[in-house]
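Just one protein chain is left out here, and the rest sit where they should.
Let's turn to subunit A:
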Amino acid sequence: MSYCKQEGKDRIIFVTKEDHEAPSNAELVEDDPNDPYEDHGLILPSGEINWNCPCLGGMASGPCGQQFKEAFSCFHYSTEEVKGSECIEHFRGMQECMQKYPELYPQEDENESGPSGGDDTAPAEPSNTDAASVPDSSVDEVTVAGTENAATS
(Lines give C-alpha, C1' and ligand atoms only; values in the text may rest on other atoms or scores of the structure.)
Protein backbone atom coordinates (compact mmCIF):
# COMPACT_ATOMS: atom_id res chain seq x y z
CA MET A 1 0.00 0.00 0.00
CA SER A 2 1.21 3.48 -0.69
CA TYR A 3 1.92 5.85 2.09
CA CYS A 4 2.62 9.52 2.32
CA LYS A 5 4.64 11.90 4.36
CA GLN A 6 5.03 15.64 4.37
CA GLU A 7 8.30 17.43 5.02
CA GLY A 8 7.47 21.10 5.06
CA LYS A 9 6.35 22.10 1.60
CA ASP A 10 7.52 18.78 0.11
CA ARG A 11 5.22 15.83 -0.11
CA ILE A 12 6.60 12.30 -0.48
CA ILE A 13 4.59 9.29 -1.61
CA PHE A 14 5.88 5.72 -1.60
CA VAL A 15 4.18 3.32 -3.98
CA THR A 16 4.38 -0.38 -4.63
CA LYS A 17 3.97 -2.00 -7.99
CA GLU A 18 0.40 -2.89 -7.10
CA ASP A 19 -0.36 0.70 -6.23
CA HIS A 20 0.48 1.68 -9.77
CA GLU A 21 -1.19 -1.18 -11.53
CA ALA A 22 -4.52 0.49 -12.23
CA PRO A 23 -4.30 2.72 -15.30
CA SER A 24 -3.78 6.39 -14.66
CA ASN A 25 -6.77 8.71 -14.67
CA ALA A 26 -4.58 11.74 -15.30
CA GLU A 27 -5.72 13.57 -18.39
CA LEU A 28 -3.30 14.68 -21.06
CA VAL A 29 -4.11 17.31 -23.64
CA GLU A 30 -4.52 15.93 -27.12
CA ASP A 31 -1.64 16.91 -29.36
CA ASP A 32 -2.24 18.85 -32.54
CA PRO A 33 -0.39 17.01 -35.32
CA ASN A 34 -0.19 20.23 -37.31
CA ASP A 35 1.23 22.35 -34.53
CA PRO A 36 3.76 24.57 -36.29
CA TYR A 37 5.86 24.91 -33.17
CA GLU A 38 6.47 21.22 -32.67
CA ASP A 39 9.63 19.50 -33.73
CA HIS A 40 9.07 16.92 -36.40
CA GLY A 41 10.66 13.66 -37.27
CA LEU A 42 12.25 12.93 -40.58
CA ILE A 43 9.23 13.73 -42.71
CA LEU A 44 7.37 17.00 -42.24
CA PRO A 45 3.55 17.16 -42.33
CA SER A 46 3.91 18.60 -45.83
CA GLY A 47 5.64 15.43 -46.96
CA GLU A 48 8.99 17.15 -47.34
CA ILE A 49 12.16 15.89 -45.75
CA ASN A 50 13.19 17.55 -42.50
CA TRP A 51 16.91 17.96 -43.09
CA ASN A 52 17.29 19.33 -39.60
CA CYS A 53 16.01 16.15 -37.97
CA PRO A 54 18.38 15.11 -35.19
CA CYS A 55 17.97 11.58 -36.50
CA LEU A 56 20.09 12.50 -39.50
CA GLY A 57 23.00 13.55 -37.37
CA GLY A 58 25.42 15.55 -39.44
CA MET A 59 24.55 13.91 -42.74
CA ALA A 60 22.78 16.89 -44.28
CA SER A 61 25.13 19.51 -42.88
CA GLY A 62 28.60 18.10 -43.41
CA PRO A 63 30.91 18.42 -46.41
CA CYS A 64 28.86 15.86 -48.33
CA GLY A 65 25.56 17.32 -47.22
CA GLN A 66 24.64 18.49 -50.69
CA GLN A 67 25.23 15.07 -52.22
CA PHE A 68 23.39 13.37 -49.40
CA LYS A 69 20.37 15.65 -49.83
CA GLU A 70 20.29 15.08 -53.58
CA ALA A 71 20.47 11.32 -53.22
CA PHE A 72 17.96 11.05 -50.44
CA SER A 73 15.53 13.50 -52.06
CA CYS A 74 15.68 11.53 -55.25
CA PHE A 75 14.88 8.37 -53.35
CA HIS A 76 12.14 10.00 -51.27
CA TYR A 77 10.24 11.34 -54.24
CA SER A 78 10.89 8.36 -56.49
CA THR A 79 7.74 6.70 -57.82
CA GLU A 80 9.54 3.97 -59.71
CA GLU A 81 8.53 0.39 -59.16
CA VAL A 82 11.89 -0.23 -57.58
CA LYS A 83 12.01 2.90 -55.47
CA GLY A 84 15.10 4.94 -56.03
CA SER A 85 16.25 2.94 -59.01
CA GLU A 86 16.73 6.15 -60.99
CA CYS A 87 18.90 7.61 -58.25
CA ILE A 88 22.02 5.51 -58.66
CA GLU A 89 24.10 8.38 -59.96
CA HIS A 90 23.20 10.53 -56.98
CA PHE A 91 24.14 7.80 -54.54
CA ARG A 92 27.36 7.23 -56.41
CA GLY A 93 28.15 10.93 -56.12
CA MET A 94 27.43 10.78 -52.42
CA GLN A 95 29.62 7.76 -51.95
CA GLU A 96 32.47 9.39 -53.85
CA CYS A 97 32.26 12.44 -51.67
CA MET A 98 32.13 10.41 -48.48
CA GLN A 99 35.18 8.44 -49.45
CA LYS A 100 37.13 11.68 -49.36
CA TYR A 101 36.30 12.09 -45.68
CA PRO A 102 36.94 8.70 -44.11
CA GLU A 103 37.13 10.29 -40.68
CA LEU A 104 33.56 11.54 -40.98
CA TYR A 105 32.08 8.68 -42.95
CA PRO A 106 33.94 5.53 -41.93
CA GLN A 107 33.68 2.66 -44.37
CA GLU A 108 33.89 -0.10 -41.75
CA ASP A 109 30.86 -2.14 -40.80
CA GLU A 110 28.67 -1.38 -37.80
CA ASN A 111 30.34 -3.76 -35.37
CA GLU A 112 33.41 -1.58 -35.04
CA SER A 113 33.48 1.51 -32.92
CA GLY A 114 31.98 4.69 -34.31
CA PRO A 115 33.68 7.41 -36.39
CA SER A 116 36.98 8.37 -34.80
CA GLY A 117 36.19 12.07 -34.73
CA GLY A 118 32.76 11.40 -33.44
CA ASP A 119 29.59 12.50 -35.08
CA ASP A 120 27.70 13.46 -31.99
CA THR A 121 24.67 11.31 -32.60
CA ALA A 122 24.63 7.59 -31.97
CA PRO A 123 21.75 6.62 -34.22
CA ALA A 124 23.26 8.48 -37.15
CA GLU A 125 26.27 6.22 -37.00
CA PRO A 126 24.58 3.19 -38.55
CA SER A 127 23.47 5.34 -41.46
CA ASN A 128 26.96 6.79 -41.76
CA THR A 129 28.57 3.39 -41.91
CA ASP A 130 25.96 2.10 -44.31
CA ALA A 131 26.31 5.04 -46.62
CA ALA A 132 28.96 3.33 -48.68
CA SER A 133 26.93 0.15 -49.10
CA VAL A 134 23.64 -0.51 -50.87
CA PRO A 135 21.60 2.73 -50.97
CA ASP A 136 18.43 1.02 -49.79
CA SER A 137 19.77 -0.02 -46.41
CA SER A 138 21.16 3.40 -45.50
CA VAL A 139 17.89 5.05 -46.42
CA ASP A 140 15.82 2.46 -44.59
CA GLU A 141 17.97 3.04 -41.51
CA VAL A 142 17.30 6.75 -41.67
CA THR A 143 13.63 6.32 -42.47
CA VAL A 144 13.05 3.95 -39.59
CA ALA A 145 14.86 6.29 -37.23
CA GLY A 146 12.83 9.21 -38.52
CA THR A 147 9.51 7.46 -38.15
CA GLU A 148 10.17 6.54 -34.56
CA ASN A 149 11.46 10.00 -33.82
CA ALA A 150 8.23 11.44 -35.17
CA ALA A 151 6.29 9.18 -32.87
CA THR A 152 7.97 10.58 -29.80
CA SER A 153 7.54 14.27 -30.58
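We adopt the following convention: contacts are C-beta pairs under 8 Å (C-beta built on N, C-alpha and C of every residue); 3 or more make two chains touch, one makes a residue touch a chain; residues count from 1.
In this text, contacts and distances are computed from a predicted model.
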In UniProt, the chain not displayed here, chosen among "Cysteine dioxygenase", "Apoptosis-inducing factor 1, mitochondrial", "tryptophan--tRNA ligase" or "Autophagy protein 5", goes by "Apoptosis-inducing factor 1, mitochondrial"
On subunit A, the omitted chain is touched by residues 2, 7-17, 19-20, 22-29, 31, 36-39, 51-52, 54-58, 60-63, 65-66, 69, 100-101, 103-104, 113-124, 145, 148-149, 151-153
